[in-house]
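Worksheet: one structure, shown below.
Just one protein chain is left out here, and the rest sit where they should.
To keep things simple, chains are lettered A, B and C as they appear, and every chain counts its residues starting from 1.
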Amino acid sequence: MHMTVSVAVAGASGYAGGEVLRLLLGHPEVEIGALTAGSNAGELLGPLQPHLVPLAGRRLEATNLETLSGHDVVFLALPHGQSGEIAAQLPDSTVVIDCGADFRLADAAAWEQFYGGSHAGTWPYGLPELPGQREVLAGATRIAVPGCYPTVSTLSLAPAVAEGLVDPDVVVVAASGTSGAGKAAKTHLLGSEIMGNASAYGVGGVHRHTPEITQNLSRLVEGTVRVSFTPLLVPMSRGILATCSAALRGDVSAERAHAVYTRFYVDEPFVHVLPEGQWPQTQSVTGSNAVHLQVTVDAAARRLIAVGAVDNLAKGTGGAAVQCMNLALGLSEGLGLTTVGIAP
Amino acid sequence: MHMTVSVAVAGASGYAGGEVLRLLLGHPEVEIGALTAGSNAGELLGPLQPHLVPLAGRRLEATNLETLSGHDVVFLALPHGQSGEIAAQLPDSTVVIDCGADFRLADAAAWEQFYGGSHAGTWPYGLPELPGQREVLAGATRIAVPGCYPTVSTLSLAPAVAEGLVDPDVVVVAASGTSGAGKAAKTHLLGSEIMGNASAYGVGGVHRHTPEITQNLSRLVEGTVRVSFTPLLVPMSRGILATCSAALRGDVSAERAHAVYTRFYVDEPFVHVLPEGQWPQTQSVTGSNAVHLQVTVDAAARRLIAVGAVDNLAKGTGGAAVQCMNLALGLSEGLGLTTVGIAP
Amino acid sequence: MHMTVSVAVAGASGYAGGEVLRLLLGHPEVEIGALTAGSNAGELLGPLQPHLVPLAGRRLEATNLETLSGHDVVFLALPHGQSGEIAAQLPDSTVVIDCGADFRLADAAAWEQFYGGSHAGTWPYGLPELPGQREVLAGATRIAVPGCYPTVSTLSLAPAVAEGLVDPDVVVVAASGTSGAGKAAKTHLLGSEIMGNASAYGVGGVHRHTPEITQNLSRLVEGTVRVSFTPLLVPMSRGILATCSAALRGDVSAERAHAVYTRFYVDEPFVHVLPEGQWPQTQSVTGSNAVHLQVTVDAAARRLIAVGAVDNLAKGTGGAAVQCMNLALGLSEGLGLTTVGIAP
Partner (left out) sequence: MHMTVSVAVAGASGYAGGEVLRLLLGHPEVEIGALTAGSNAGELLGPLQPHLVPLAGRRLEATNLETLSGHDVVFLALPHGQSGEIAAQLPDSTVVIDCGADFRLADAAAWEQFYGGSHAGTWPYGLPELPGQREVLAGATRIAVPGCYPTVSTLSLAPAVAEGLVDPDVVVVAASGTSGAGKAAKTHLLGSEIMGNASAYGVGGVHRHTPEITQNLSRLVEGTVRVSFTPLLVPMSRGILATCSAALRGDVSAERAHAVYTRFYVDEPFVHVLPEGQWPQTQSVTGSNAVHLQVTVDAAARRLIAVGAVDNLAKGTGGAAVQCMNLALGLSEGLGLTTVGIAP
């Protein structure tokens, strides 16, 4: 069977939109239709995304119902708070995949506390690796792509939390490359400020991804999982390395923890629990849809430590978006995606 | 038509071998056979090339006739001087593609001056973008993959030299990422020494790629092109940016130079002469087989300036190797390759 | 008063030795005497430490009693396990400052568990910012310079632990530049492997700095503090950013935590508790002896979060060594040191 899926991308000049397009260019069933932007509407894509050579001559259009209509799939890669209005105008039959935060949280109060403005709603959550979630996404026409930090933090802790290896009180420190902060020009994101520099931000539970991690992990247990989340900015363009830990419940050996993780993800094509003793590194997943995980226990500190690596733009955003499109359309889940990273 | 090509890679634990494998994993007609190594023989590939997830469980074998025999294609990604002996043992019908320098130079004296030891011979040179060279490579069973610096330097200057826009006396300053220096542990290549650092090396015409650039450009004219080549090491893993210039022959406008370059490469799938005013950057070609070029003239200085960008490991090594394999076997030249880079 | 202190540095070709020398070159009371090395003995310092221009013509000698004798102060910047033997030969009156780990731990069993070999002994611990420790160092003739991770981890947590704001059960995730791993050539420290990469290592309490952090924090309370310590390697040459947390004991506001930290370090010339809302970054302390700290509480997660930044080579090694020398000799503590970093 061969089908051609027509796809529009709103926000095509940003990092998330660029990554969706990079992956779609390698997708065998996709025809790339309208490319839209905000302030860049009217410009050629070439100088804005010079790595997307086959699309260099495409001109960006305005983001509106007219330009986005008539496609099978619309990817929204817009600033937070802008997806709701345009999504409401698109037909129910169009598959709309939102790379932003607007539809991720079920708790409207949490949304309003962390993002401000009113909550647009809640869509099926695009993390098929969570138990039962792949079935939810099959055939869905509205999908909220997870945040990059929540993707790796959730997958790093899910087996431990779900299987009761640890107390529901977790600590996540996640070092991220800068592309997660987007392409808008800001002084603190200048190369001069970033290179040779590591910093923490959003400390104390105020980062917007905190309630999303909490929501994900709390789905796995009765009651609420407490999450202490600290994001770090480190000098690289792509990649997140999440170091996650929680107090052990009783005696758990490193071997058992590893076995639990291995079994939990045994059928997942994109989650790789590394052999014992090999730790994840972000370079290995650059450009790929893979998640690399490792787990051990610190007997003296009585904690389980899990470390996960993803490419924040790929599996953390654009890769997940394409994976969700494949699931929504009933295509093979891995079309246009790879588990092979670019290294060194 | 569908064929399955069985391929062996010698030197699978290094950077060049790893890149060949990364690309082969995305090649639809290839079956990856023996993976061999020197001191790493006997080890699993997983910890050595953690980005090559699908091959993680493969064990490296010794590099010898027995392990390499029985494949349609053998890629040699060995230290300079080691390809000759093993290549001589392989059947003439096996397609042997050497990523090293052993068979690149036609001038044995030059080889011995720059590399030491005796010259192994000269194989068809794997730069299909040179005039007439694609035909040479079709059906070839021995191919020498060009050096990374020569690839970008040659392609950046070829139109100007071949069309007589400049005197045959060129200056190339090429800034390279560190992966071109290989994976052997050396103090001056430590991350601590590389980050925050730019340096020149091999200054004064002593770098081994100098005679190769000279050979390539001199094929385009009568007589010998004089080449001043200075390589720089800059803090990035991948990519070469070559800044090339030569004295103008008479009046040449920037527009004419751009038109000459555009026409020269009009049929080349991997060479992109950018629109006037847009300059190449290495990030745009990361992981891809694309070469980005731009040219202008400096009227006051009376020089033509051409700038080219490649990924030294991709089009500069592994991508060229796969492109050559495709040509040698009569496959579509771009199979397993892309013009889309990974950015940011 | 003016005195001239004659100083020898053993291990002058490495990173720690180089940093001690960099700082000594700006110290007004120091005369740099013998420079010794292991395998580099006999070589000129110039090509090995090209940033130390005034010492470029100095030739490295072998590390032994003869070369090191006759100096007022001897800095040992040797691989772990090599300081004990040479230190034992030096006169008691010579001030010996060990930048290595040999004399840091009081617990011989812990030393042997984490470092192997037999424990050389315990010297006064060169962290004058710990309560009462400045007095111990005044006039001392044997001083163990703290490890880089323990310096920042200890100072980041000491006020919270000592003042009982938190349970004695702490989590430290510390992102480090690569210079802390030293100058010996290793594949995983190559620039190609480091750039674009973040990784965890020594996970699960097995890093050698774990018992040292435990020792430091446990001195501040009754009983033992449990420490979960995970070091990360991120793409920068210098700097450590430590993200530290622990469960709050009762209600503690962010304001109170900040006030406790500010008061704890009020007289410390090199520890800067930043104004509330400003978070430490490693770039700000590059090359300086400063430690930047910030603290807050996460009410939802019921944890105190403290973040500290140091230059691992400066305050984390060489700067602390010079600071300790100043204290040992009764010089002004800040001679040759600065709180001003090099940024951007």
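Convention: contacts are C-beta pairs under 8 Å (C-beta built on N, C-alpha and C of every residue); 3 or more make two chains touch, one makes a residue touch a chain.
These figures come from a predicted structure and were not determined experimentally.
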item	value
Options C:Leu127, C:Val285 or C:Cys324, residue touching the unrepresented chain	C:Val285
Residue among C:Arg22, C:His71 or C:Arg226 that touches the chain left out of view	C:Arg22
Where the unshown chain meets chain A, residue by residue	15, 177-179, 181, 183-187, 189-196, 235-237
Residues belonging to chain B that touch the chain removed from view	169, 171, 173, 175, 177, 190, 192-193, 195-201, 203-205, 210, 226-230, 232, 234-241, 243, 245, 254, 279-283, 286, 294, 296-303, 305, 307, 309, 343-344
Chain C, residues in touch with the chain not shown (by the definition above)	15, 18, 22, 25-26, 46-47, 49-54, 56, 179, 183, 195-196, 237-238, 272, 274-275, 278, 281, 283-288, 290, 292, 338-344
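Rule of thumb we're sticking to: only the chains that are shown with their structure count from here on.
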item	value
Geometric centre: closest chain by C-alpha means	A
Length of the line joining the C-alpha centres of chain A and chain B, rounded to whole Å	35
Residue list for chain C, restricted to those that touch at least two other chains	177, 190, 192-193, 195-196, 235-237
